[in-house]
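In this view, the complex is presented without one of its protein chains, the others remaining in place.
Take a look at chain A:
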Amino acid sequence: MSEKKRRAGAGAAAGGSASKKPRVSSAASYAESLRSKLRPDASILATLRALASACSKSEPAGASSSSKALAEDDPAANYIVVADQDSASVTSRINRLVLAAARSILSGRGFSFAVPSRASSNQVYLPDLDRIVLVRRESARPFANVATARKATITARVLSLVHAVLRRGIHVTKRDLFYTDVKLFGDQAQSDAVLDDVSCMLGCTRSSLHVVASEKGVVVGRLTFADDGDRIDCTRMGVGGKAIPPNIDRVSGIESDALFILLVEKDAAFMRLAEDRFYNRFPCIILTAKGQPDVATRLFLRRLKVELKLPVLALVDSDPYGLKILSVYMCGSKNMSYDSANLTTPDIKWLGVRPSDLDKYRVPEQCRLPMTDHDIKVGKEMLEEDFVKQNEGWVKELEMMLRTRQKAEIQALSSFGFQYLTEVYLPLKLQQEDWI
């Protein structure tokens, strides 16, 4: 009886959204009943405005504190920190390396490169900086050694290729680079790894080498910027969104009237949000890297965060990998730890889907999946990670996930209707300020 009443009320509150037929499932009817809890959008927007202004105020303080930490510790001495450099200075660094190697060869001593080690034991998480950094520890890579001959050769070749790219003032993709000497590189993983080595050796970011990965991430929403001089309006990008430029140097003139940035793990959820024009109901910028974030997306997110000073909310799967992806955005990946200063965006709020949401929203059993042994292993490892430990809320959520041994994807919410995510779940989350 009361259920029916509430649902009728919910329909009215939602402001003319299609009236729903009564459901048999009690979980579904409960989920629908939550619709009635939604206040008018105006009141939710007020909440978001408060969040945005709080964020823009606190941001300068946070930024300065982190840069202060950098200055005090002088991390360059202990840790490898790369910086963006112009092509002239990169070229001259390469020239010096090559000349030294050439002279060494001509003097009959062969040659050797000093390459910073990027082994995982060398990657440490610094709580002060709240990101993973690379400890400075160099190892020699001599040519006249069976173990390193191949790597040394590839390094020399990559240096020469990068030199050629820089001299012509163009950009190439990692794939391009690989295909210039497939026979020597063998597979792309090898040339990619050496490329990262070269970045470390030269102390510059990978973008400074003019080598980029292919486009992966997309963005849509209340954002305009110039891509290589062309004005892009991200509200007019259709459902697919604008591909995030792999070369961040091309991006300029960022403008936005959004109140927050919504980070989405997956393409499917991104499409739903874009098609429902979620950003018009609640002004926001929506972006996704379609899984594990690539360098370009991370750079772009950081750029948005720094320039627009907006809060970042994340929508990821309720499984250990969702959290892992979140961690990469926030603290960086081990592979790119040498550039973590440029790639990480601290202070991302975990909006959903969180393990506690599964019960809160009564996600039906058939939409939840049992965690595999591997999932549980990864989850337990995550619990040991420093960046998780820092946030009490996260620890609780993760423990809950491991206790129930259940995981769910964002799409689990589709069991209440395909648009449940945009019409009920997210608005309610925002209204309740339910992020941690």
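Assume contacts are C-beta pairs under 8 Å (C-beta built on N, C-alpha and C of every residue); 3 or more make two chains touch, one makes a residue touch a chain; residues count from 1.
What we mean here is this: contacts and distances are computed from a predicted model.
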So one subunit is absent here. Using its UniProt record, which name fits best from "DNA repair protein RAD51 homolog 2 isoform X2", "DNA topoisomerase 6 subunit B", "Transcription and mRNA export factor ENY2" or "Exostosin-1c"? "DNA topoisomerase 6 subunit B"
Full-complex contact with the absent chain, from A:103, A:137 or A:277: A:103
Give the residue, chosen from A:92, A:390 or A:432, that touches the chain omitted from the document. A:92
Hey, which of A:83, A:114, A:140 or A:164 is the one touching the hidden chain? A:164
Based on the whole complex, identify which of A:55, A:133 or A:152 touches the chain you can't see. A:152
Absent-chain contact - pick from A:83, A:144, A:182 or A:239: A:144
Note that chain A touches the chain not displayed via residues 92, 94-96, 98-99, 101-103, 105-106, 108-111, 143-146, 149-150, 152-153, 156-157, 159-160, 163-164, 167, 181, 184
